[in-house]
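Note that one protein chain is taken out, while the other chains of the complex remain in position.
In this document, chain identifiers A, B and C correspond to the written order of the chains, with residue numbering beginning at 1 in each.
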Amino acid sequence: MSLEEYFKCLSDRERAIFEGAISMGALFHQFTGTPVNKETLKSLKVAIEDSIKLQPSIEDVEVEINLEDEDGGFGYVSLEGKMLNVKIISRVRDVKAIIRMEYIDELNYPLIYVEDVKEG
Amino acid sequence: MSLEEYFKCLSDRERAIFEGAISMGALFHQFTGTPVNKETLKSLKVAIEDSIKLQPSIEDVEVEINLEDEDGGFGYVSLEGKMLNVKIISRVRDVKAIIRMEYIDELNYPLIYVEDVKEG
Amino acid sequence: MSLEEYFKCLSDRERAIFEGAISMGALFHQFTGTPVNKETLKSLKVAIEDSIKLQPSIEDVEVEINLEDEDGGFGYVSLEGKMLNVKIISRVRDVKAIIRMEYIDELNYPLIYVEDVKEG
Partner (left out) sequence: MSLEEYFKCLSDRERAIFEGAISMGALFHQFTGTPVNKETLKSLKVAIEDSIKLQPSIEDVEVEINLEDEDGGFGYVSLEGKMLNVKIISRVRDVKAIIRMEYIDELNYPLIYVEDVKEG
């Protein structure tokens, strides 16, 4: 079975949404828990972006880690969803999906949603 | 902003695909690495299913862990993608998506794909 | 090189402390991030205990997950260090070490420490 056959029930638009969503779920569950502070924030951001960009159909990843309100013991904290603001751009042929993760205070939840899907 | 507004650019079909994909990426990256052997396989399977079923729009999760060919030191192995065979059913209103993760030998890769999407 | 040679610079007491500490670091970083609520707390607890007991020299693991103060969006939260109270008992021949992880409010930190080491 060729790779394309596994995705034959999806349009390009659906597959772009699908691949971006997998990568966002992966990002959250792979990296939350990592020790981080203001000195190491940059190297963690780069490693997250580099690794998630390897996944199928991922064109770009932008990670912001916000440690403003954090004050863990021993000078660092464990990375949590509420510190993350992420944009993943996935592309399948002419379709580009912009997937976001953002902490929504009213929901008390790091929401993953689709910001936009563009064709052409 | 209401929750529904975050998803206004998605049809129910697209959103079912989206939510199932997030959960599959989450499952892989949360649980791979866990120590497991034939005695503990059952409790790990149940915990994975129970926890992933909590995520938005997830209706059912079935996890198979295959340890047939595994022989780690000290009587256990770390859970890897090649041991996993997973089905996640996500539902948004009338649309049900069946998401699969399965190790594809020819690809040397734990492929996540959409098996089917059903309406009604 | 035999397995014992890798540990030749450690006394039994030191090795019990060593193995218990590895397992506590493993437990925290493997399972934090897992979706959990009051209904799934039991299966997660059992899976954590079962899997960590597989590691070398681990005799017993007791996990308490405290969700009293938690109120995540969508009816569940991601497991965090502050919800965990863990006891790991490691044994090397006649020496038994009791390793604990407990959230210390004053430190704002899930502290891992040695409660006791018993010989004989």
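FYI, a residue touches a chain if its C-beta (ideal position, glycine included) is under 8 Å from a C-beta of that chain, and two chains touch if they have at least 3 such contacts.
Bear in mind that the values here come from a model prediction, so they are computed numbers and not experimental data.
Touch with the chain omitted from the figure is made, among A:11, A:43 or A:66, by A:43.
Considering the full assembly, C:17 is the residue among C:17, C:36, C:79 or C:92 that touches the omitted chain.
Take chain C: the residues that touch the chain left off the picture are 3, 6-7, 9-10, 13-14, 17-19, 21-30, 107, 111-117.
Taking the complete complex into account, residues 26, 30, 33-37, 39-40, 43-44, 46-48, 50-56, 74-76 of chain A touch the chain not shown.
Think of the hidden chain as still there; on chain B it touches residues 28-29, 32-33, 71-74, 78, 80-81, 104, 107-109, 111.
We take it that only the chains that are shown with their structure count from here on.
For the pair chain B and chain C, the distance between mean C-alpha positions equals 26 Å.
Note on chain placement: the centre of chain A and the centre of chain B lie 17 Å apart, centres being C-alpha means. The geometric centre of chain A is 29 Å away from that of chain C, both derived from CA atoms.
Residue positions of chain B touching 2 or more other chains: 26, 30.
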